[in-house]
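Worksheet: one structure, shown below.
With one protein chain held back, the other chains of the complex are shown just where they sit.
This part shows subunit A:
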Amino acid sequence: MVKIADDQRVGRYGRFGGQYVPETLMTALIELEKAYEEAIADQTFVDEVNYYLKDYVGRETPLYFAERLTRELGGAQIYLKREDLNHTGAHKINNTIGQALLAKRMGKKKIVAETGAGQHGVATATVCALFDLECVVFMGKEDVRRQELNVFRMELLGAQVVSVDKGSGTLKDAVNEALRYWVSNVEDTHYILGSALGPHPFPRIVRDFQRVIGVETKRQIVEKVGKLPDAVVACVGGGSNAIGMFHPFVDDQVVALYGVEAGGSGISTGLHAAAVTGGKEGVLHGSYMYILQDDNGFIQEAHSISAGLDYPGVGPEHSYLHDIGRVQYTSVTDAEALEGLQLLSKKEGIIPALESAHAIHFATELAKEMSPEEILVICLSGRGDKDVQTVRDALGVNNNG
């Protein structure tokens, strides 16, 4: 097993993690941890989660052999874990289904959530509609502008979307506001955090609900090729799809794990969202982890073409897996991600989300270095429909520039 608790405090991954939150939230976190432990020990709860994952979300998702892409690159055999085929189009709903059922079990009637691009917001609004929970989603003013359609989607689903104009008006500010809202409404409200971030027990809860990705992948690949993959690649913003994919493989040392961060305009430009590759240790949103910060300890804005990776931190378990060298973290720029997106679209007829396109670009480079007997799995965390406007604008600029 992975040695989780070098530090004896709760919710630690080596020296990372913890619970750096106002005292007002501590009781809610302790209550949440207890409720979660009870829930996952209760077969009825587990069955209920699995029922919705199957009949509502559409799991299990396929593990697809990308034959044309494999042939094109002439290296490792490439398999895609199709999280883009989930209801709402990304892996985010694996977590929101689980947390919404947990909230119901805890007797909470209201849900608060943050969202960047709107994918987690839509996945949260969706389950709130499904389970009749009141839903408030905080979204940065800048993101509200960039993702108008997702705002409308959430509203169609019955959620209230609150635009946040504080700070930089992006995801980190939306998290700040969601936390403030939760502090003030903690008695009847559950906070559905969207990534493997935040104070304990959130990183663990989100990872556990996302583990289904890796668990299925492991079973599917063994069924298909009779062995474990040689490499697994996933994109990392906060890190929820990656931790869900990696975790079941962490003890299998033969499987190389790669986390791909958003390199934005390039690490050296300072305009990126690569907290492991280009950040420093510190505390943000309740957790000790790698974050983007200046010399005064102020949090810096992240920069990425992909709104889902546009966050100035990476979850505590990733920070730990980096430190012990179990996962290799690297970064891919906006321009490279756009190449990855186009390549997969043209070779496989799958338009990936810009987030996943980061993983695809790195994986295609990696595959070329591997032999045709080797197996490479990419976590295709979401579909790209939401990004076509951004991609069109970006390619237009590139073509003219």
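Quick note on the criterion: a contact is a pair of C-beta atoms (placed from the backbone, for glycine too) under 8 Å apart; a residue touches a chain by one contact, two chains touch by 3 or more; residues count from 1.
Methods note: contacts and distances are computed from a predicted model.
Per the UniProt record, the absent chain's protein name among "Succinate dehydrogenase/fumarate reductase iron-sulfur subunit", "Glutamyl-tRNA(Gln) amidotransferase subunit A", "Glucose-1-phosphate adenylyltransferase" or "Tryptophan synthase alpha chain" is "Tryptophan synthase alpha chain". Per the touch definition above, the residue from A:R105, A:R180 or A:R326 contacting the chain not shown is A:R180. For the chain missing from the display, the contacting residue among A:V10, A:I40, A:V162 or A:L271 is A:V10, taking the whole complex into account. As for the chain not pictured, it touches subunit A at residues 9-10, 18-24, 26-28, 166-167, 172-173, 176, 179-180, 183-187, 281-286, 291, 293, 295-299.
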